[in-house]
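Let me begin by presenting the structure, written as structure tokens, before commenting on it.
Every protein chain of the complex appears in place save one, which is left out.
To keep things simple, chains are lettered A and B as they appear, and every chain counts its residues starting from 1.
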Amino acid sequence: MSNTAQTPWQDIEPLLSVQQLSKFYAPGKGCGDVSFDLYPGEVLGIVGESGSGKSTLLNSLSARLAPDAGKVIYRSEQFGELDLYAGEESLRRQLMRSEWGIVHQHAADGLRMNVSAGANIGERLMAIGERHYGDIRARAEQWLQAVEIDSNRIDDKPAQFSGGMQQRLQIARNLVTHPRLIFMDEPTGGLDVSVQARLLDLLRTLVAQLGLSVIIVTHDLAVARLLAHRLMVMRRGEVVESGLTDQVLDDPQHPYTQLLVSSILQN
Amino acid sequence: MYVAVKGGERAIDNAHALLAERRRGDRKVTELSVAQIQNQLPLAVDRVMTEGSVYDPELAALALKQASGDAVEAIFLLRAYRTTLPRFGYSEPLDTEAMQIERRISGTFKDLPGGQTLGATYDYTHRLLDFKLLAEGEQPTELETDDRPLEPCPRVLELLNKEGLIEPSPKADARPRDITREPVDYPAERAVRLQNLVRGDEGFLLSLSYASMRGYGDSHPFAGEIRSGRVAVELVPEELGFPIVVADIALTECEMVNQFHGSKTEPAQFTRGYGVSFGYNERKAMTVALMERALRAEELGEAVNYPTQDQEFVLSHTDCVSANGFVSHLKLPHYVDFQSELEMIRRLRRETAERDGQTEEAEV
Partner (left out) sequence: MSQADGYNFAYLDEQTKRMIRRAILKAVAIPGYQVPFGGREMPLPHGWGTGGMQVTASVIGTDDRLKVIDQGADDTTNAISIRRFFARTAGVETTEKTADATLIQTRHRIPERPLKNGQILIYQVPVPEPLRFIEPRDSETRKMHALREYGAMQVKLYEDVARFGHIATSYDYPVMVNGRYMMCPSPIPKFDNPKMDRMPALQLFGAGFEKRIYAVPPYTEVKSLDFDDHPFEVQQWEGSCEICGSDHSFLDEVITDDAGSKMFVCSDTDYCRERLAEQSAATTEEVAL
């Protein structure tokens, strides 16, 4: 962060550069020809209805689904500039447990449901070689507090947690190794409105405090407005509009975006 | 004074003698001959040959006799024999289109070139116990014979292929890998999957394919064609350079037709599932074909949601010899690991009791 403050803005290099990325399962199913840059500290929202290709795109960006065409370039702290899919799978997997975090829509996809909250948070630490039980536990307690979970729940399993707590635990599990880039897939999906608000508030604080870069997929424009600096609107696998969040939501240009925005207003 | 369990050597010898005695049964009853098993229990023999991967009805019948009729044990015997056999070559691919058809049916077309032949089948028998067999009242059967020469019987699926409605038969590897000689790694290619399935336990595959059609899998199959009959096995000896017939074996082949909704590159069309077995084991050929197709989910871009579509799950657990070995190894002594667990459980219970004791004291 201090780094970016000292560098003149025009010299800052993007953290992630996406070039003509395409991945289709069937005609109209997937995403096509997507290009954008993501800068350090930036939160990019990808919005659109379900089936618009958002999740396919997110999976391809986060090295979990090889695209049919195009490139994803990531500037890694450890490995320098990386063409994700040209390189070894080992690099992608190392990124996933060090510099990256992934917050899944369903907590069960991102957590180990059969082990305690402490073990869930401690896993990444142990993966990078931490071998002191007391230290691992202390760090897990700190992170539980940071995501507003009572630290005496450390030995409880995620199944005993509410939906909102499970999502917060997932976030703690990712953040414990101080990643730079977080991918989120509908992190507030399926939660009550009041629970959503608390989670969004927490996410906003953490993103600002830790200077995280985030790519967040959501169908909920309210979530996008609260978190994202910039938006990409997707429809049938293509990006139809992109720009600063306020600009896109307050003055939508594409008819589809207009429809999306107006349908929210009617609600 | 405690005496440790000794005398294992004698126990083993006695167990073998007892087993031989029980296998023979009541000596007033005539001993069963291998020829009788081979001739009168041919479907059991076919299963043992198929899963044992050796086409030798006499040895398969011998294995059944030695195993007291236990198919899994008999398959094991045949396999252990097979592993010591030298290889002297690989046959040419079998030309099943030239099969001397004894049975040929299709669930997809009412009539087809070459016609349907019902052949010997249990399919339309009423499952009523035949007490005449109990009385050993053998009656000569009157067979209506048909002396007309066989018409050519092209494969049913090739008829669909002419219209482009079904995928072309997947390209075969020049020389398939031999799974009895090399370890399998995943994902496994088609030839490896097929070998594994053909050697696979009939009951396991039957139940899995049943599950795949009941919603635990995206399977909507039709029996395109099932044919049984004899096929020539040809080999090209190096010194001759041209094929010679080395054997004539009975075979059952099944080709299933499955729906496929198409992908981004392929228009909608039918897909294939292939199965084969030694002898007249139609159930096996069908289940192999069903599972072969189910395991192609990934390559066809279908979602893999069920164990029936999961290569590693299915292929690692098909083998009855392995499965039986692993389950039965629980009969071996586990004194040491059990002792370790015993010690651990006692320790954990002691610790809990001590902790509870302490809290009670604290409360007092």
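The working rule: contacts are C-beta pairs under 8 Å (C-beta built on N, C-alpha and C of every residue); 3 or more make two chains touch, one makes a residue touch a chain.
Just so we're clear, the structure is a prediction, and the values are computed from it rather than from any experiment.
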_Using the touch definition from the top, which of B:8, B:93 or B:267 touches the missing chain?_
B:8
*Omitted-chain contact residue, chosen from A:33, A:81, A:155 or A:251*: A:155
*Specify the residue from the set A:124, A:180 or A:230 that touches the hidden chain.*
A:124
*Touching the left-out chain: which of B:80, B:98, B:165 or B:303?*
B:80
*asked:* By the contact criterion defined above, which parts of chain A meet the unshown chain? Give residue numbers in ascending order.
replied: 89-90, 93-94, 97, 112, 115-116, 118-119, 122-124, 126-128, 131-134, 136-137, 154-155
*Which chain B residues would touch the chain omitted from the figure, given the whole complex?*
2, 4-9, 11-12, 76, 79-80, 82-84, 86, 180-187, 312-313, 316, 321-322, 324-329, 332-337, 339-344, 348, 351
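One rule holds for everything that comes next: only the chains that are shown with their structure count from here on.
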*Between chain A and chain B, what is the gap in Å from one C-alpha centre to the other?*
47
